[in-house]
Every structure is written in structure tokens, then in C-alpha cells.
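This is the structure I have questions about; it appears just below.
One chain of protein is taken out of this complex; the other chains stay put.
Moving on, here comes chain A:
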Amino acid sequence: MDTAELLASYEQMALIRRTEKAAHDLFLQGLVKGTTHLAAGHEAIAVGASAALRDDDYVFATYRGHHHAMARGATPEECLAELMSRATGLCKAKGGSMHLTKADANMLGSYAIVGAHLPMAVGAAWSARLRGTGQLAVAFFGDGATNIGSFHEALNLAAVWKLPVLFVCENNQYMEYTPIADVTAVPRPAADRAPAYGIPGEVVDGNDVVSVQEAVARLARRARAGDGPAVLEAETYRHFGHSRADPATYRPAEEVERWLKHDPLDIARGRLTEAGVPEEAVTAADERAQTVVRQAIEAAKSAPPPDPREAFTDVWADGGAAWRT
């Protein structure tokens, strides 16, 4: 990643961080209903991986997926409008926080059933191979997903068919409220399982955007060359609780403090300084992100609610919802 790319990645991460903070505040103000699963702290995984991918590669994410939608091009305004049930939302306010999707960028969805999208990514990789496009599919998932059956079925099938798919685990140390180590038989929930399927399993600092980018680029090259899938376990930490207003009091204070000092934005800023990027350039990036998000909040707030008739569109490919004659 050259300096310009690093600065762009930093700005993208700052944009995600501020959007997540906005989502948090808007939720507490009652302007976002339902639930949110914020990805503050996970930014480097989405942005680093995205920097290593081709524009036409496929991305599948979880209900903690705002960062992936944005890393593939969704704007803060589209995302916040979706969370705030506005007609201008990314999914026309029919999906909500847990289902952000940017299909025109091949970001093919955020799925709220744990592990469900891993086989889908395998299928997208299978499709890419059948069509001979050289595309890759990436499934991002949490550590909790490594204990559900679809994870294991997906890894096995991807390995047997030697497909161009990457399984990127965002290991934030907690399945929901329970430490992943308390419910998993091996220390590395994703990486330690990979060898059982004959595929490489690597661990990376998920808070360092450069390390993530390099690891994904290397595994992507390998997969595109026909050498099959890989598992990348990216270690990270949530800055907010699991969902909604969860204060995450189940996490020890010293652990929280240690991880907050290992903030992906700080790490990227340190790398920018090392690379000789002037402080003003970094500050300018921060300010641009702040402006974009502030404008996004206002635009989303002033956008109209969906037309009630939208409840009856998009069930079928013809756009309608008719189930009978």
C-alpha cells in the first residue's frame, strides 16, 4: 500500500468510524429503530481487505456490516437513511441496519442468521469459476460463526472444489456477551479449524489496515491462481457493545483499555507519520470525513419515509408480490 493509498484508507476508516458514531447517537435519540450492530473498531478489516480486492470481487457480510457496505462504496448518507427508515436508504428502508447491501458494487448483502452467508460466498466463487471471470468471493464473519454448521460445510465444500473464496473472521473476542474462548475448543476459532479442511489458516492484526491488506492480497493471489480457499482470522475488538445500547460491562476494564489503545485509526495515523505524511493532510482527511457524515445525517433526517406501497414490491423478480390468481 503506497502513501496515497494509506491516506485514502485512513480517510475511509475515519468515515466509517464517524458513521458508526452517528448511528449510535441516532439510535439513542430514537431516530433509528430496531437494532444496530456497530463495527467501530473493525474498520481496518473492511478497508484493508477492500483495498486488496478487485472492484468486481464479491463481498458477503454479517449483520455487523456497515463497514463492509461502505468499504465497497455505499455512502454514509445511504446507510444512515436506511437505518432511519427513509425512502433514500440503501435498501429502500426494507432491510435496515442488519441487511445493508450494495449489489451494483458486488457487495451482495449483510445476513443476520449467523454463518448463513459462508455457503453463499462459496456459491459465488463457484459461479466465478464456472464463468471464468477470475473473480474472488470473500465472506466476512464473526468469531461466533465458527461454531455453526454452515461454517464447516462451507469450508469443506470450498476446499473440495478448490474455489476462489476467502473466509475472513473478524475475531472481536466475544460471540455476543460470552468470550469466544469459553465456548470454543481451540484457541484460534477460525484459523485453527482451517487445517482440518486442508486449507491455510492465518492470523493477522485486524486493527492494522496495512497488515490486513497485505494478507488478503497474498491469499487472494493464491486463490485466483487456482490454489483454493483460505481462512484469515483478523483479531480485533468492538468499541461499542454487541448491539443496541449494550454497554458491554461483561468485558474487563483493563482489556477494554488495552484494545482501545490499539485503535485502527491510531495505528494508521502512526503509519502515515512514519511515511512522512504531514499532520495537516491527516487532519484534512478527518475533517472531510466529519463534513461528509454531518451532511449525511442532515440529508437522511430530511429524506421522506418510504411510500407505503413499497411494502408490496420486490418479492418477485417482476417487482410484485402476487402469490395467487
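As a convention for this text, a residue touches a chain if its C-beta (ideal position, glycine included) is under 8 Å from a C-beta of that chain, and two chains touch if they have at least 3 such contacts; residues count from 1.
Just so we're on the same page, contacts and distances are computed from a predicted model.
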Name per UniProt, for the chain absent here [options: "ABC-2 type transport system ATP-binding protein", "3-isopropylmalate dehydratase small subunit", "Glycosyltransferase" or "Acetoin dehydrogenase"]: "Acetoin dehydrogenase"
Residue in contact with the excluded chain [from A:24, A:37 or A:99]: A:99
Chain not shown: contacting residue from A:6, A:53 or A:128: A:128
Which residue of A:1, A:23, A:52 or A:90 touches the chain not shown here: A:90
Touching residue (missing chain; options A:173, A:211 or A:313): A:313
Chain not shown, touching residues in chain A: 58, 60, 89-96, 99, 101-104, 108-109, 111, 113, 116-128, 130-131, 137, 149-150, 153-154, 156-157, 160-161, 313-319, 321-325
